[in-house]
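Of the protein chains in this complex, one is absent; all others appear in place.
Chains: A and B, in written order; residue numbering restarts at 1 for each.
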Amino acid sequence: MALALHQRPDVRAGWLVVALISTGCVTVYQPLVGLQRPIAIDPSWSNTFAGTKLHLRCHQADGVEADVLCRNLRTAFSKQGAAVTTEVVRQPGRSAMAPNADPPQYVMDITSRRVGQSASALSAVLCIITFTIVPQVEEYSFAQDVTVRDAQGFILAQQTFHERFVESFGVGVWAVNGLLDLLVRPKEEQVTGDRFKEEFSKDLHGHLGQVLYNASVRARVMRSFEPDAPAKPAEKPKGAAP
Amino acid sequence: MRGLRALVGLLGLSGCVLDPRFLADPVVFSNRAERRSLDCTRLSQLEAFERYPGQVPAPQARTLASEDTTVLTCAPRYFGIDERPARDEAILSTLREQVGALADQARALHGREAVWHVDAFYPSLPVAQKIAVAARTTLAERGLTVSNRVPTLAAGDVAVLATLPPAEVYAAACRRSFETRVLEGNDVFLGVMIVDARETILHGGVCSEGAWRWLP
Partner (left out) sequence: MRAAAWSVMAFATVALSAEPVDVDLKERQLELLRAEVASELQLQAAGLLDELVYGWTQEPPFTVDTPVVLTGVTVPVSLGTGLEAYLENHLASLVTKNPKSRVQLVHCPACSAWVVRSGPVGTVVTRGFDDPQALAQGGLAPGGKHALFLDFEAEGASLVLRARLTTLDPSLRIVSARTLTTTTSTPALLRSGERLVSAQEARKEYLEALGGRGLFLVPVRFGVRAYATGTNSNVGNVPFLWLSTGLEAAFSQARAWTASINAGFSWLPQSHVAVMAQGRISRLLSGSSTSLTWPDLYGFFGAGVMFGQGRSMLAFRNTNPTIDDIINTNTNNEPRATLGLFSLGLELRVKNRISLIAFLETLPAIEITDNIGTYVNLLIRFQSFGVEVSFCF
């Protein structure tokens, strides 16, 4: 006896494959602390940091690739006119920066770390038994601790940023939002694809730029607006690698 | 409206796997502007319970021991990011912290016998007044003698000072204030200002006995 179309194993398998192929993630980025505040500099301006020598130190922490962060920030600051050197600090307090004939004016230390991750077992179970029609939701929270020092080690600026990402995995959430992104939403409101990364990077780079700019103005005030004298070679920091 | 937005505020208990809000995190249904209109902070469940009784359940003994469970608490900002000029909003949002730090530094420089006068220098007059009021109130709360009077130089002095660069103008104004007896004796002047159009931090300087000194 012939089976009804929806009962045939190959048709069922086909539907399953279609469901799995079309399953995707929608990630929403939410700035929590600091990053949602406006900034006064224009990060697209190419000479905001013209003539500024910056050393970026990205500290390795849980859940974040410090070398990628440093690379991205180097590009961002270079586009704004800064001469940037980078360093990835693998072990806390073990900077490898050696005395330099041409030391940087500013040293920016960034520690980006994951501060939380949570997922719902209930949503995972529902996601599986509904063939991902009910989405699985996971949340990740990160923090960035930023400190800017001058060549002598005087702290010019300090700030901490927090943000979180809510990731929904499932065919329903992906398909509906994909359609809305395609047909209705303006680009800045889109949620599928890597849009969340662009939005976060734009926020973080902009705010780090603002922190550096504020630090440079504070340095000027501390010098009583005297022109920046050539910096003396930095002393080898305590605990620096030989 | 604010009430509804406040309900959204408590975004969830990490680790509470049976909470159906995990199936529909409020942030998923918000647009970009709404996501940016919240000031959020992460609290332990105990602290969140104390601050928001009735909204956050009391932690169980097991949770207290582990301290793994955190609550993200969000409060809507009164003004969205586009409603006030960017620099004004950035400075006003952090006014208490910035002015508090400057007041502490200034207090450390002079004893209780000083009479403080305060003014702020900012391109927007309403914001400048807000900064000055915040600084005066903070100094007075710290137990210092503060006058509400703003020292005013003569129009001729102001006209000359306006031609000077920032590096000189505050020191010159300070000197002139004591020379013309606008300030005298124990009077100490605290100036709070920005010195660059693209910065979002406040600087402070103190004028005492005709000498100007920038606060670190």
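Simple rule for what comes next: contacts are C-beta pairs under 8 Å (C-beta built on N, C-alpha and C of every residue); 3 or more make two chains touch, one makes a residue touch a chain.
The shown structure was predicted, so the numbers you read here are calculated from the model rather than taken from an experiment.
A.B. asks: Which candidate, B:R107, B:K130 or B:H203, sits in contact with the chain we can't see?
C.D. replies: B:K130
A.B. asks: I'm checking contacts with the chain that's been left out. Which of A:K79, A:R113 or A:R185 qualifies?
C.D. replies: A:R185
A.B. asks: Under the stated touch rule, tell me which residues of subunit B contact the chain that is not displayed.
C.D. replies: With respect to the unshown chain, the touching residues of subunit B are 1-2, 4, 7-8, 10, 20-21, 24, 26, 28-33, 38-39, 53-58, 75-80, 83-84, 88, 92-96, 115, 124, 126-127, 129-130, 133-134, 136-138, 140-141, 145-150, 152-156, 180.
To be clear about the criterion, only the chains that are shown with their structure count from here on.
A.B. asks: Using mean CA coordinates as chain centres, what's the gap between subunit A and subunit B in Å?
C.D. replies: Chain centres of subunit A and subunit B, defined by C-alpha means, are spaced 26 Å apart.
A.B. asks: In the complex of these two chains, what residues of subunit B are touching subunit A?
C.D. replies: 12, 14-15, 17-20, 22-25, 27-28, 31-32, 35-42, 70, 72, 74, 77, 81, 86-87, 89-90, 93-94, 165-167, 195-201, 203, 214, 216
A.B. asks: What part of subunit A is in contact with subunit B in the complex they form?
C.D. replies: Listed in rising order, the residues of subunit A that touch subunit B are 26, 28-33, 36-41, 48, 115-116, 118-123, 126, 134-135, 137, 139, 141, 157, 162, 164, 166, 168, 173, 188-189, 199, 210, 213-214, 217-218, 220-222, 224-226.
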